[in-house]
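Every protein chain of the complex appears in place save one, which is left out.
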Amino acid sequence: MTKNKIKAGIIGGAGYTGGETIRLLLNHPQVDLAFVHSRSNAGNPLYSAHADLQGDTELKFTDTILQDVDVIFLCLGHGESKKFLQENTINDKIKIIDLSQDFRLGESVNGRTFVYGLPELNRADIVKANNIANPGCFATAIQLGLLPLAKAGILKEVFATGITGSTGAGQKLQDTTHFTWRANNISAYKTLSHQHLKEINQSLKQLQSGFSDAINFVPWRGDFTRGIFVSSCIATDKSLEEVKKLYKDFYNGHPFTIVSDDTIDLKQVVNTNKCLIGIEKEGNKIVVHSAIDNLLKGASGQAVQNMNLLFNLEETTGIKLKSIAF
Amino acid sequence: MTKNKIKAGIIGGAGYTGGETIRLLLNHPQVDLAFVHSRSNAGNPLYSAHADLQGDTELKFTDTILQDVDVIFLCLGHGESKKFLQENTINDKIKIIDLSQDFRLGESVNGRTFVYGLPELNRADIVKANNIANPGCFATAIQLGLLPLAKAGILKEVFATGITGSTGAGQKLQDTTHFTWRANNISAYKTLSHQHLKEINQSLKQLQSGFSDAINFVPWRGDFTRGIFVSSCIATDKSLEEVKKLYKDFYNGHPFTIVSDDTIDLKQVVNTNKCLIGIEKEGNKIVVHSAIDNLLKGASGQAVQNMNLLFNLEETTGIKLKSIAF
Amino acid sequence: MTKNKIKAGIIGGAGYTGGETIRLLLNHPQVDLAFVHSRSNAGNPLYSAHADLQGDTELKFTDTILQDVDVIFLCLGHGESKKFLQENTINDKIKIIDLSQDFRLGESVNGRTFVYGLPELNRADIVKANNIANPGCFATAIQLGLLPLAKAGILKEVFATGITGSTGAGQKLQDTTHFTWRANNISAYKTLSHQHLKEINQSLKQLQSGFSDAINFVPWRGDFTRGIFVSSCIATDKSLEEVKKLYKDFYNGHPFTIVSDDTIDLKQVVNTNKCLIGIEKEGNKIVVHSAIDNLLKGASGQAVQNMNLLFNLEETTGIKLKSIAF
Partner (left out) sequence: MTKNKIKAGIIGGAGYTGGETIRLLLNHPQVDLAFVHSRSNAGNPLYSAHADLQGDTELKFTDTILQDVDVIFLCLGHGESKKFLQENTINDKIKIIDLSQDFRLGESVNGRTFVYGLPELNRADIVKANNIANPGCFATAIQLGLLPLAKAGILKEVFATGITGSTGAGQKLQDTTHFTWRANNISAYKTLSHQHLKEINQSLKQLQSGFSDAINFVPWRGDFTRGIFVSSCIATDKSLEEVKKLYKDFYNGHPFTIVSDDTIDLKQVVNTNKCLIGIEKEGNKIVVHSAIDNLLKGASGQAVQNMNLLFNLEETTGIKLKSIAF
């Protein structure tokens, strides 16, 4: 454990992942939150944008970027991170954890290269990295449900359906995030064409180099705020016990990904950094259910997990969170 | 019953109350829906704005106002109805039912005067009227919970809390109708200063002329889409049985307002035109609970009820609706 | 249209499908609801079990079965319908519509044979039938999403995920219907082994005799009360336009099943008897989305639709319902 606390800054602190990163870092025992940048909110207290922080901190948003920090979290929209790093000079010694999709497929900027920050896949590289491309939310849930099969070289075509909470759509007011429309409603979007399929395929090929089958993925909008639940159906000759063993071996030593022997449900993981996995088999098909909180293991929680690894802290520091449970 | 069907038009058909009025009139056995006006949607099918109407009608929004109709429903925002009637010529023989608050307090326009359209209070006047000012949603729920006490001349200061579904806030995207914020949330707004207090006081004084006590009303935003539930606390010397008798006598012959002897809950009335009333007593205080669907008895349903009365139809025609129940 | 109204009785009137059938028949212009049987509630008003019926009817539950009715709806649990018909004598002239799964696979009792009551598949047989086995809720949604492909002989292996409201689990208190657990939660159950697969396969083989591929179906419990949404993924060589044409041709003349050219969502059909279908294509896969209200098109609404057909009424009589919309 480091003697001195890590000094951290956040860019784009007024959005959902920004707020969630603030919440985590404020309670992190090894972190000093040095600044939270938000052009539109500069000068206002953090709780002006994140009302739940009232009573927790009097820190204010800033419009300047401190350079004497150890790590910066980029909580910006897709496309905005690259732009930000092009337009702003960030001290080379500062590590970057980017939550957008801008650097997940090997992109670089100003000489900075990024490791894809899925600890269950890339932990050995993450601990040596300077810059992290934090995975997407659906990408995290789907990959964690498939990686052990790819590792064993037996992954075939996948048919997956996933459902996501409204926070996945961000803070912007949209027809599909209007309460009146979304309450008690279900709908599909980006059918078979979700942008996360690219990073998923990249990871699967990293483990099973010849993999070229389709990941047929249908995303649904759910009528809840937090969480992702995915069921993936794959043909296999293996027995259920053999498959479970593959998964348990693969995730052995990974504190947040748990292969359950019971049926799983979404609320087991809401407001935690966990990924819970349940596996069932019928005939020659297995169905792998995976559940995460899209803002934590699917975004800010995984970002802090990556920070812990970057700075050689215990991987779970500050992110063993009380679940909502109910 | 009229031989020929009533020809009806709707102004402002793309909003929530417009849509709800369309739904009711399409299924009304004595109505032909002649036109639905919406400047922003002219030329598009009704289901382009109200997706649930797919398969029900191929009618399109229009930007012209037909003058050979019997009745026009104004489903416009507050302030817009008066403006519309000032700027457009409407044949004098056409009856107007206005769902805004523009004419609820005795206002008139172009010689048109309006009867306040609460049938339980003003049915005798409504059947003779040409123009109706349809009551507000909270106003309907609160008044129906208080009128019998005013009629008996025993209404005193009222302490009421009411909760409303998100449809009460309309279609516009707002921070307080963002799904992420509103789901599982409760908040107060317009504390002790809701605009409906004026029409409530007007009605109460109509029955109890000297009434001058406060209606202390705290409105809450609820985490559901449809419905209003109000609990009103009032001091009284009467016994519970005496009070219940006042209410049952008052609403005798009014088909939609039901005084229950059981505990009541909101979903008993959701997707219906009913108002359900439950009364309890403890010490010298009674609490009157009243529940309505804000878009039906609180808006479009009551508007059609008023239309039925205006045209001498059975009061319940076309608005005996299957409740959502669950 | 019949001169005299149809006299109808309901067995098992205290449950969810019983209540929903009551709601529909009370408002059906061609039906007299003669009796509602419920042993546990005999003597009590219907609204003692279905609180929303307060103000609608003073009818009471009975424990006797009137024999001078035209049709009886069996709203009993699975296994209970067969038992009921074995233990009770029902006049041969009375038509039976059974909402359980007891007679969906060709079973008979006391010489009564049953037609599988999916009008879009079997309307010609239904109009001539005496007894109807009403389809299951998931079965209805899944079949309506697949029948046109089977009719064209091009149905292949199906990968479907469906989500259902809590009313699908019935009235009984269970851990998975506890509000605290189910709110904001998602979970899978009966993975790849749902009991409706049998009737689905029976129907598909009726149209595509050699069909022997798997219907891989993962059912999810949703955090809402009403509705089913299914996304089915199937490989095909046809173009999207060709597929859409198959569907539109197949459902031409069927008033409740609508093939939409827009994206669809669950609430378009909640509290209606409709099935809405949306189709998308990417690569060589189509995804068919289908949505119904599980208690209406998936149970009581379809039962009344079948009654209309049995008695030669217009198919939509009494079941053109105002949707919840919001």
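The letters A, B and C name the chains in turn, as written, and every chain counts its residues from 1.
Quick note on the criterion: a contact is a pair of C-beta atoms (placed from the backbone, for glycine too) under 8 Å apart; a residue touches a chain by one contact, two chains touch by 3 or more.
Owing to the predicted nature of the structure, the values given are computational and were not obtained by experimental measurement.
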Candidates B:44, B:91 or B:191 - the one touching the absent chain: B:191
Residue touching the undisplayed chain, where the options are C:26, C:42, C:183 or C:235: C:183
Contact residue for the chain not shown (choose from A:118, A:269 or A:292): A:269
Chain B residues that touch the omitted chain in the full complex: 159, 161, 163, 180-181, 183-189, 191-193, 214, 216, 218, 220, 222-227, 229, 231, 233, 263-267, 270, 278, 280, 282-283, 285, 287, 289, 291, 326
Touching residues (missing chain, whole complex) on chain A: 16, 19-20, 23-24, 27, 50-52, 54-56, 165-167, 183-184, 225-226, 255-256, 258, 260, 262, 264-265, 267-272, 274, 276, 295, 320-326
Residues from chain C at the interface with the omitted partner, ascending: 16, 166-167, 171, 173-175, 177-184, 223-225
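In this text, only the chains that are shown with their structure count from here on.
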Nearest-to-centre chain - CA centroid comparison: C
Chain B onto chain C, rotation angle from CA fit, given as a multiple of 5 degrees: 180
Identity of the chain that, by mean CA position, is farthest from chain A: B
Same-residue or different-residue interface between chain A and chain B, half as cut-off: same
Cα-centroid distance, chain A relative to chain B, in whole angstrom: 46
Sites on chain A at which at least two other chains make contact: 180-181, 183-184, 223-225
